[in-house]
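See below for the structure under consideration.
Only one protein chain is missing from this complex, and each of the others stays in its spot.
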Amino acid sequence: MQIKVFKVIALLCCLVFVFLIPLFVTQLYWLHTFTMFAIHAMLALGLWLIVITGQVSFGQAAYMGIGGYASALFCKELGLGLFTTILAGGVVAGLLGLSFGYLTLRVRGAYFFVLSFAFAEIVKVLMRSIRKDILGGPNGILDIPHPTITIGALNLSFVSETGPNTSLYYWLAMACLVITILLVWFITRSRFGRELRGIAQSDDLAESLGINVFRHLLVTFAIGCFIAGVAGAIQSYNFTMVTSDWMEVGHSIDQLSWVIVGGMGSIGGPIIGAFILTIIGELLRAVGAYEPIFSGATLVMIMLFLPGGLISLRVPKFSTLLGIFKRLSRAISFTSGGSSGNRKQSS
Amino acid sequence: MGIVSNLLEVKGLVKNFGGLMAVDNVDFYIEEGEFLGLVGPNGAGKTTAFNLVSGFLRPTEGKIIFNGRNLVGLKPHKIASMGIIRTFQASTLFGNFTVGENLDLSLHLKARQKNSEDNSLFINELLDFFQLSMWKDSLGYDLPYGHQRMLGVAMAMAAEPKLLMLDEPLTGMDPKECMDMIRLLSTINKQGTTVLMIEHHVSEILESVGRIIVLSNGKKIADGLPKDVVQNKEVEEAYLGREEESIA
Partner (left out) sequence: MTTALLSTLLMNSLVTGLVYALFASGLTLVFGVMSIVLFCHGAVYMLGSYTFYHLFRTWELNYLLSIILTMAATGCLGLILERFFFKKVEYAILPSLFVAAGLTMIIEQSAMLGFGTLPRSVHSPFVGIIKVLGGIVSVERLAVMGIAIGFIVLLMLSLDHTKTGRAIRAVSQDVQVASSFGINPTYMYAGSCFIGCVMAGAAGALMAPIYGLSYSMGEPWLMKGFMIIIIGGLGSIPGSVIGGLILGVIESFGMFYFGYLSSSFIFIAVMIILILRPKGLMGHAD
């Protein structure tokens, strides 16, 4: 019982720390990166929710894009407020996912994987080609105004004379991430969530016990798409634009990487994966062209040597740490004292 | 015309797999409270018949009537909710879950009606009955084979079926485990659950079942008391025609 209370307090401290970050991180570049992390983590969580049922969706980038487009349209054409449009973006994406899922969740495995990608491509091409007057063609929807929210008598604008209010965007993204984490956590901890994991192991067995497998998969898929849509909506405000480039296959691969590298075993996996890969992605900007090589290599290495993802790494206990220190010091004393041609195995 | 209608009635059941008649015009019925054995050599159509009744396959023709309702066209989970629970030969359990969690999942149909305390009590009763209590927190994958199959039956019972359909529950078990299983199944049956059991090795079940149906090449070739079926010439031929089988 004590451990549980301790864990909750620790989590709350983390939460407070996370929300206080904009106060002491003044470099807007990094604040922006953390905002991107929050958006990526939401996408990763949505995808993770779908993947734990045993279905891999390769088209989540499309739902993110649709969320962005819907939110942008509701904002620009209908003049609706921030929270309404974000919610609308999510709902539209969720409904689209519901329709797609209804047609296709009868097939499983590789067929569903390819179908989900096919659907994403269709959506992408459509967004580029139809209603260019409001959808903007290949350029997408531009000049999305920075929103303003009113809390009581306080008018918070997401833009100031010096530029977009990065802190506000950060808080918005983080708040949505926290809500997403709670949502996904509740689902996976519930009976419904356990049934989902059962379905992943044997859908026939689940069905024989009275579980409506199709409906479970459909609902989960729609929720995952909803989350992706909300993330897309936030991003569309953050970038003040949305384009069909968001629906490129590379982004779907990125999303899968966050989930896989982080590990599928628990809810922390996609979050860690999104964090590590987003940060590494930014750090590697310096290396520019070599970035995909590093990302690709990371993916390969994780798959070959750590298939459970980063989350499956066990934090070393004190005695193990001591052991590692001992070995390291022995190795160092060898190389500094001995001749380089004399390689001995340290035991 | 009977005064008491049967629990399950199958009429004119046909399943045609693009030319291959897996089930060829089969009729049978089960009365409430019976312990019925479904036997036959490999490829006779037993599992196909199971899949047809439980909704995992759609019949080409025929009627399946359970408690007065036609099951044809219903999805498996709907049929399960009506009271028919079946087991599988492969995938008997959720390997990545513990035994307790497996049983908890199996309460899907009943969970909403009970509160969590009742659920826990019920699960413990089941564990006791199937002698799995000491394995409660072990992962399904870690269970010895015989216990895995026991768990499969326990999970089916957790759903409190009216008709329990078992697909070769004795496969791969040693003689002692077979006896334990049969004893348990008899007890379950005497407590009121109707049981339909596919079994390959007929000798083990001859004393426990009340009636045997024999399928061969998709057709029903015998239906009656164990003692009569065993002496049936056609049944003997069906089994002896395949060298590796024997009926008793």
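A few notes on this one:
By letter and in written order, the chains are A and B; residue numbering begins at 1 in each of them.
Note that a contact is a pair of C-beta atoms (placed from the backbone, for glycine too) under 8 Å apart; a residue touches a chain by one contact, two chains touch by 3 or more.
Since the model is a prediction, treat every value here as computed from it, not as a measurement.
Under the touch definition stated at the start, the shown chains contacted by the missing one in the entire complex are A. Listed residues A:G81, A:P145 or A:P292: the one in touch with the omitted chain is A:P292. Here the missing chain is touched by one residue of A:L82, A:L196 or A:L256, and it is A:L256. Across A:R128, A:H216 or A:H251, the single residue that touches the chain missing here is A:R128.
Screening A:V114, A:L142, A:A175 or A:L283 for touch with the missing chain picks out A:V114.
Listed by residue number, the positions of chain A touching the unshown chain are 56, 103-104, 106-107, 109-111, 113-115, 117-119, 121-122, 125-126, 128-129, 249, 253, 256-257, 260, 289-293, 295-300, 302-304, 307.
Quick note on the criterion: only the chains that are shown with their structure count from here on.
Each chain gets one centre point, the mean of its Cα atoms, and the points for chain A and chain B are 44 Å apart.
On the chain A side of its complex with chain B, the touching residues are 191, 194-195, 197-198, 201-202, 204-214.
Remark: chain B residues 54, 56, 75-78, 80-81, 85-88, 91-97, 101, 104-106, 108-109, 111, 155-156, 159 touch chain A in the complex.
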